[in-house]
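Apart from one protein chain that is not included, each protein chain of the complex appears where it belongs.
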Amino acid sequence: MKLTVYLAGEIHSSWREEIKDLVKARALPIEFVGPMENHDLSDRIGEEILGTQPNPILRDDAASSINNLRTQVLMNKSDLVIALFGKEYKQWNTAMDASAAVSLGKPLILVRPKELHHPLKELSRKANVTVESVEQVIEVLSYIFSEK
Amino acid sequence: MKLTVYLAGEIHSSWREEIKDLVKARALPIEFVGPMENHDLSDRIGEEILGTQPNPILRDDAASSINNLRTQVLMNKSDLVIALFGKEYKQWNTAMDASAAVSLGKPLILVRPKELHHPLKELSRKANVTVESVEQVIEVLSYIFSEK
Amino acid sequence: MKLTVYLAGEIHSSWREEIKDLVKARALPIEFVGPMENHDLSDRIGEEILGTQPNPILRDDAASSINNLRTQVLMNKSDLVIALFGKEYKQWNTAMDASAAVSLGKPLILVRPKELHHPLKELSRKANVTVESVEQVIEVLSYIFSEK
Amino acid sequence: MKLTVYLAGEIHSSWREEIKDLVKARALPIEFVGPMENHDLSDRIGEEILGTQPNPILRDDAASSINNLRTQVLMNKSDLVIALFGKEYKQWNTAMDASAAVSLGKPLILVRPKELHHPLKELSRKANVTVESVEQVIEVLSYIFSEK
Amino acid sequence: MKLTVYLAGEIHSSWREEIKDLVKARALPIEFVGPMENHDLSDRIGEEILGTQPNPILRDDAASSINNLRTQVLMNKSDLVIALFGKEYKQWNTAMDASAAVSLGKPLILVRPKELHHPLKELSRKANVTVESVEQVIEVLSYIFSEK
Amino acid sequence: MKLTVYLAGEIHSSWREEIKDLVKARALPIEFVGPMENHDLSDRIGEEILGTQPNPILRDDAASSINNLRTQVLMNKSDLVIALFGKEYKQWNTAMDASAAVSLGKPLILVRPKELHHPLKELSRKANVTVESVEQVIEVLSYIFSEK
Amino acid sequence: MKLTVYLAGEIHSSWREEIKDLVKARALPIEFVGPMENHDLSDRIGEEILGTQPNPILRDDAASSINNLRTQVLMNKSDLVIALFGKEYKQWNTAMDASAAVSLGKPLILVRPKELHHPLKELSRKANVTVESVEQVIEVLSYIFSEK
Partner (left out) sequence: MKLTVYLAGEIHSSWREEIKDLVKARALPIEFVGPMENHDLSDRIGEEILGTQPNPILRDDAASSINNLRTQVLMNKSDLVIALFGKEYKQWNTAMDASAAVSLGKPLILVRPKELHHPLKELSRKANVTVESVEQVIEVLSYIFSEK
């Protein structure tokens, strides 16, 4: 049994690397996928492929069309989704991805600092589990594979 | 043909009343549903029904479980979802509802001020239409019912 | 907006009548459906329609085939499922109906005495809301219909 | 053709080991998955990962959220579900898992002592096959793979 | 609560009229739909609408395309399917309709003379209930609507 | 039994009026829905609601986002889809709508002049019935409602 | 690309062996699955595993429950279903399997002697392709894998 896990959420910190390292240290059979982590490239990918756009909104539309394609391809392949919310940014695309995961029947782990609980309370109730740290994520992932 | 429309999004302004009044003025055959608009009640409904909770996070959990139930019942009955984002607040539950609508095959109209486009760019691409004002919403709703 | 609600669970007490009376008193637009409440008829309906069966297990199979048909027809028509667990009996069919509701995308309210929480903990996490009394059910139902 | 089989049900006896041993003896290409079999860990996993909870009900909620996540991940990967009911315990989570399997279009084998038939009669009619022993389970599994 | 019931199966006897009369006598709120009962018209409807076909197989194809359209429209609207097998004819389209109903999540009542049980055994296990007579069908339909 | 029928396809001829008149003459209980038939408005609706766009492609994008919303709302409400292809125009949106109908489990009638059969051959095989004239459509619709 | 193909239909002739041999000769990457081909075992498997049954109908029920389980497991794993009808027997289970395949979105090839077309006309229209011989099946399978 091997799992594919989609890591949704902010691309400004190194939380994905931490998870990958910890999973590797425990030798759990997990393949990770996720969004483009190069924020700059993620914002300009639309114009890079489709050419210069007439204004910033259309520049954003072009980029998000390609980012959404990527997310849909990779989330369809995943067995589990982990969505992390940080203290900054609007992160509406993370909420969107987390909700899409639940609607697709894919289990969801929510990661957020405790002080963000109030605005995330509805999403937290839709998630299977809500935790506060990357270490807790690893504990949950390990638990799926341990039998006794 | 009569439509049921779910109005997702902020409950701090009077945008729902504006939409209902304008739709009434045009005599469009639409029934509107949506979240509890009394913000205070929405936050305390958990403790009101389930009793005092041990801490604020659990108070939130109790409230959101009942708010999510309400949303699920009413969105299941809807033919169309309109999600409005304002300039304040995190509004992650609005993003969650909008994404759930798309996943359920329900058409989605996104309403947001232009300056919020960047953080909403992925959700905007998933929506059928993105507009900036309540008046534009009415134009879209009218268009569905006009034939010539 | 009118809702159809399936009342799953024990048929030995009068909880359905209590809910119907309270809903009527509040004039909520809800139609209730549920299992055959005549326990004796529910157990012998198989032999009554299909004739005497060779042994008690087959007598049960005959009855449950017709009871399952009834449940499937009526639950398919429902917008919301309420499942009540009492202190006696195995009630595995109630757990089965509650789980089917969740899988069909129908919101679920669980009703159980507090002391039954431990064996119901997994089902409680799958439900939208877990309450302890019929009065709390009515509060939740009222909340769905109130706007302010 | 290799199958993945989820073994739902009581974790107090050694029935899973018996099935695995018998399947190994017959060299059937089956991978088994299932719930955490360490009952104590299963009950305390919530507090172990999420920290001490304010009361026993919330301790249970925390544990069941993680157990449900595990079940959902592993059942999604399965081709067949086997649910065993023993003579003790409420086992409502087993009924919940068995019903979820049927709703997901996954074939279901029910295992129960004959004297439990009456309370399980509705679930038994939803299952593909109902048997009484682990040996009968093996016979059914072998039959899937034999051609003549 | 009003139900729509699709009556699949042979169109050579008057079983549909019998069911409709008995349901009317009991004043059950059921609307019945089903295939074209004029056998001759059912066979020639293809050529009647699409013109003369080059050979009998294409004549059949033309007719069945229109009969399948009719069945799909009406079965989609139905809450319950009743499929009757008689002693004559191949009736493969009845088996096809019955199986489609199960796959669509629509409850199924199978009606057949006892001596046809062996060739119908797999379909009988997929049906919710198998009976032998129109009177038994009425008993099952009545049971859905009676509460005590 | 009342049906809702979506009329997909060209908006340059009066075929929808012909169908509606003929259905009215036969008093069939059918409600028709379909795309905006005012071609000019259909093309400029994007700019009319969303404002002037930077170039013709974006003008088209704006219009089609609103036209797709309308189609999705109305097709979701429909029991049957009729798609008509004429001799002119690319009509790729008609092919798109027809294919979406099939994927949604909605029966499809294709209308096209015989000389268009070759490029429509794959879509014709996916449709339930392919006819050449509005009169044939009426014959099929009548057949759904006639019983003998 | 490797395909799994379910071979539904009569188990009295050697058509499955013919297909397997021809596919092997062409080295097509196909794995075949299907029902138990030992007719006698298929009929008595219920009593063999579940013990002697009270009468022939219950003997059949026991056998078909296990045969249906096998079919559901293997068809769920398949990419394509081939259903063969011969000149003898009722073969209602073959029609049931073919219809289930279509409902599950699995492509269907129907094989039947030309003289059986009339009673199979509705099923033939639901199938993707209808052929008369095992050789034609092989041609279709080869066509899926050839590119030029």
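Chains: A, B, C, D, E, F and G, in written order; residue numbering restarts at 1 for each.
As a convention for this text, a residue touches a chain if its C-beta (ideal position, glycine included) is under 8 Å from a C-beta of that chain, and two chains touch if they have at least 3 such contacts.
Since this is a predicted model, take the numbers as computed values, not measurements.
**Q** Which displayed chains does the hidden chain touch?
**A** A, E, F, G
**Q** For the full complex, which residue in F:7, F:109 or F:123 touches the chain that was left out?
**A** Touching the chain that is not displayed is residue F:123.
**Q** Just the residue numbers, please: which parts of subunit A touch the chain that's not shown?
**A** With respect to the unshown chain, the touching residues of subunit A are 4, 31, 33-34, 36-38, 45, 48-50, 65-66, 68-70, 72-74, 76-77.
**Q** Touching the hidden chain in the full complex, which residues of subunit F are there? Just list them.
**A** 56-57, 60-61, 63-65, 67-68, 71, 85, 89-93, 95-100, 102-104, 114, 116-126
**Q** Could I get the residues of subunit G that touch the absent chain, sorted low to high?
**A** Against the missing chain, subunit G presents residues 1, 3, 79-80, 105-107, 109, 128-129, 131, 136, 139-140, 143-144, 146-148.
Here is the rule we use: only the chains that are shown with their structure count from here on.
**Q** Let me have the rounded angstrom distance from the C-alpha centre of subunit C over to the C-alpha centre of subunit D, please.
**A** That pair's centroid distance is 24 Å.
**Q** How big is the gap, in whole Å, between where the Cα atoms of subunit A centre and where those of subunit C centre?
**A** Computed value for the inter-centroid distance: 37 Å.
**Q** Taking each chain's centre as its mean C-alpha position, how far apart are subunit D and subunit G in Å?
**A** One centre to the other, that is 30 Å.
**Q** Touching at least two other chains at once: which residues of subunit A meet that condition?
**A** Subunit A, residues with two or more chain partners: not present.
**Q** Chain pairs that touch, all of them, please.
**A** A-B, A-D, A-F, B-C, B-D, B-F, C-D, C-E, C-G, D-G, E-F, E-G
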